[in-house]
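I am attaching a structure below and will ask some questions about it afterwards.
A single protein chain has been omitted from the complex, and every remaining protein chain is retained in its original position.
Presenting chain A:
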Amino acid sequence: MRPHVSVLRLPRGPDPNGRGFDPNSPRFIALCPTTISASTETGTDSVQIREEQRARSVLRESFLRTLIAMTNKQVQFHMYERVKVEAKFGASDIDVLNFQVSELHTPIGVQKEALLRCQDVISYSFDL
């Protein structure tokens, strides 16, 4: 029987907990020094970049805190196609792609447990 070519290991598979694109990989670090590229032009003052980064950090932190504050509260979601639903917010997934909700009130009934696709949500509001 002819021998098989040997392999060092198998190719690494996907990480079940995230979507990958490791920010610590050499390629990421080299090609994405800052994620502010969308709003800055070349040759912008570094002070402006720092200011913007500070603002972004504040906004991000506020957003994450709102997600925490929302837990177990009644939230009204405005979605595409003039859809307005209300539900008790449970949790968000790590990439904010899905919201886990309970007692989702929809025009066709109340869904005990549901996942809302964040892409479909235009806005949501809740009382603090």
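Just so we're on the same page, contacts are C-beta pairs under 8 Å (C-beta built on N, C-alpha and C of every residue); 3 or more make two chains touch, one makes a residue touch a chain; residues count from 1.
Going forward, contacts and distances are computed from a predicted model.
The chain absent from the displayed complex carries the UniProt protein name "Serine-threonine kinase receptor-associated protein", chosen from "alpha-glucosidase", "Anaphase-promoting complex subunit 5", "Glycerol-3-phosphate acyltransferase 3" or "Serine-threonine kinase receptor-associated protein".
Of A:Leu31, A:Val47 or A:Leu128, it is A:Leu31 that touches the chain left out of the display. Touching the missing chain, out of A:Ser57, A:Thr106 or A:Gln119, is residue A:Gln119. Checked against the full complex, the one of A:Leu8, A:Val47, A:Ile68 or A:Leu128 touching the unshown chain is A:Leu8. Residues 1-15, 19-23, 25-28, 30-32, 35, 95, 97, 119 are the ones on chain A that touch the missing chain.
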